[in-house]
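Missing here is one protein chain; the remaining ones are kept as they sit in the complex.
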Amino acid sequence: MFGRSRLSRAFILTASLAVTGCAGWVENNLTQAPNPWRRLAPADLPVTLPNSPQFPIVAGRTRTTGAIYTSYMVVLGNPTTLPGENRLTLDVHTLPDSLVGALIQPPRVFPVPLYSTQTLTVTLAREFPGMTVKVADGARRNRYGDYDYAVAQDAANTCVFAWQLISDHDRMLPRRIEAVRLEYRVCGSDRNPRVLLRSFDEMALTLPETVLEIDDLKRL
Amino acid sequence: MNRLIRPLLGAALIGLSVGASTALAASTPGGRALAPGVKVDVAPAPGSGPAAAPGAMDDSALRYYARIGDVERLEAEIARLRALDPSWEPPKDLFTPQAATPGVDESPFWALLSAGKFAEARAAIAEQRRQSPSWQPSAKLLQELDVAEGANRLRGASDTKRWQDVIDAAAAQPEAVACNRLDNAWRLAEAYAELKQTDRAFDRYKTIVSQCPKAKERRDTIFKASRYLSPEQLRELTAIGATANPAAGEDYTTVRKVEGELESGRLLERLGNPKGGALSAADLSRVEQTTRDKQDADAAIALGWYFQRQKKHAEAQSWFAEANGWSPSDKAAEGLILALAGMGKKAEAREAGTPWRGKSSRVDQALKAVADPPRGGTGGGPAAPQGPSELDMALARNDFAGCLNAVQRMIARSGPTAALVQQRGWCLLELKRPTEAEAAFVEAQALAAREPAKSDKPAKPTSRRANSDRGLEDNATPAQENAYGQAVARLATGDVAGLTRDLPRANLTTTQKAEIRASLLATEANRALEDKRYLDALRLLDARKELEPEPRNLGILRGWSLYNLHRLDQAYALFKSLDDRLSTEESREGLSTTWKTIYHDW
């Protein structure tokens, strides 16, 4: 198509919904404000982490935003004296289970793309004040595909910040899940960032429906 | 938060239906049916139409204000017309009901305009012009609409951070950023600054401080600009503001003072930051001078800690003493004790703490550090006459990483104690690691249960929460202190629901419980506001007020709740009283937004 670009994406995205009999304005009863965090026993978290004496699970929390977002936070031990908590967060974006929900979805709790240069700079400055920060040139890979990360250092400590979006709903994600966003922030005294990333590299998601791993796909 | 909530009201208040234009069209005498085949009139170009006779003034706005009884605007309009033609006199019949003039009655458009419904006014005018092609709206109506619409567009863009749109709106309607719309002029400068076009931002600020006559406006502008401009630019701005285009009766000395105030503010901020580094001798003497001039006790305490960190105990002592002299406080006393102790004057240090002994945890802690440093550092014997411990030094410096190190070393040497682990909890909280802090308090509680004796008796606090504003408090048992620490940590992790559930059963003193309850209510009130449950927000704030006086930020929150409930008079009175006490950006925004809403001055 040259020149005229019209009636584009929105049509194609929604054409398959085949909604019938539901016309006019539907009142938006979804609130976008997240509900308060609730505690969650580590055993009930939808993620399994390798045993790590340096970064044990201190506590788990969960909260929902509207009807389709559930977030989990795993706070990990922090052997340094730096400010800020070590943690792994998961945001699970499920597909609405009603037609009304399909028409009216609250805005995403995380942006896509996850970071721009600008927002990443702001985030890293907030997470690691006063440290030297470098965004890794190449991505790394865990069980769920490639992820990006940054490393922050000062004289005594090293920190890593990794982020990942699982959005391959054709192959990896179950039908009901639209996307999973992961974020991992850990500070330690080891100078080698790979050691700090180990938990993120080896974690396994245990959501109610199975998320397939990259290796599963290769075997298929 | 406020930005999000504010426009809501706009939508809610303005309930006027868009259908106004049809009703209007039906009622006007100007519309006429066209015979088949008859060519309809062609709209003349603007300006070529039935213009007012030479010398005659366009008094349509005047008559409209008279009819709705808006005396303030009526007078402003009379003044404006007089300025255009000094010989002009307002019509004698302004307040007598006018016979329906032939042609189109403009008042529905004016009504939409003054209700802030500019787009609706445009739609109604377009519909009218469609029906009466020979009619033209008065120049005054169009001009007012142009400016109000431009100003509105600019504000909308600025509120949603669409900076380029702000600039475009101002370019399309320069009158929207004139001195009588100072807020918009600031928003335009801010838009340039946000787009990193600092030179243009600087130009805008220069225009404001040279063109707008009021000293207060110039002064406020420089404060606004200080967020974006370099010290050199601010200096230039101040010089311009203090001299350019002086208006009779205005005193610009307050403008000149701004620079000094800004500079001291910046220096004090650096002073208070442990990582801020040392100040130059010139900067230091500047801060010392303004601190003395204004007898500013908080600044004096900041200076005291600055010197204390550098181990210049004598200078520190003199500033803490100054602070205590200007305005006695346990904070000043705490500094005084530690500074005197640093100088080796233990007796004087104890003396300085006397008025606060047993009444202030921070003073008690400081006294403890002087007389009875925690064991562990020296093998556990009774207090030897020696300087403050590594831990106390770290706490005195507000160095919480140092606190963790010290606690860890002490635990490594002589095992964990409830007091040490609890101290670790307080320091973790300061480092924004509340989850680990909560775990530390739980661990401390378990340790305390196993430690002999003192566990259930009211005791002096066994560890120290830095930066606490709890000056005076009842004596809590170690168990209560631990429970309190856990509660504070849970608040910080956002575990509001769980804490609310557990609070009634928690082992806390009355004071502690009230403090936690008050914080929970404040958090809930905030959520209620974000959920647009304004009555709930007020209910929660009222309940909180029973426990503690309302702090400023919650006062602002209360103001926005009232505003969104359309209780504009109350909102205005509240913002006004907050602003009178201390004028901040929040209080000013509340005040001006409410004012503008009440008077439709958008």
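So that you can tell them apart, the chains are marked A and B in the order they are listed, and the count of residues begins at 1 in each.
Just so we're on the same page, a contact is a pair of C-beta atoms (placed from the backbone, for glycine too) under 8 Å apart; a residue touches a chain by one contact, two chains touch by 3 or more.
We adopt the following convention: contacts and distances are computed from a predicted model.
Hidden from the displayed complex is a chain whose UniProt protein name, among "RNA polymerase sigma-70 factor, ECF subfamily protein", "cellulase", "Nitrogen regulatory protein P-II" or "Xylose transport system permease protein XylH", is "cellulase". Only one residue from B:70, B:165, B:261 or B:443 touches the chain missing from this view: B:165. Considering the full assembly, B:125 is the residue among B:61, B:78 or B:125 that touches the omitted chain.
Take chain B: the residues that touch the chain left off the picture are 7-8, 10-11, 14-19, 21-22, 33-40, 42-46, 118-120, 122-123, 125-127, 129-130, 133, 149, 153, 156, 160, 162, 164-165, 168, 171-172.
We adopt the following convention: only the chains that are shown with their structure count from here on.
The centroid of the Cα atoms in chain A and the matching centroid in chain B are 33 Å apart. Chain contact summary for the complex, chain A toward chain B: residues 31, 33, 36-39, 58-59, 61, 63, 75, 77-78, 81-85, 130.
Of all residues in chain B, only 275, 400-402, 404-405, 431-436, 438-439, 493-498, 527, 530-531 touch chain A in the complex they form.
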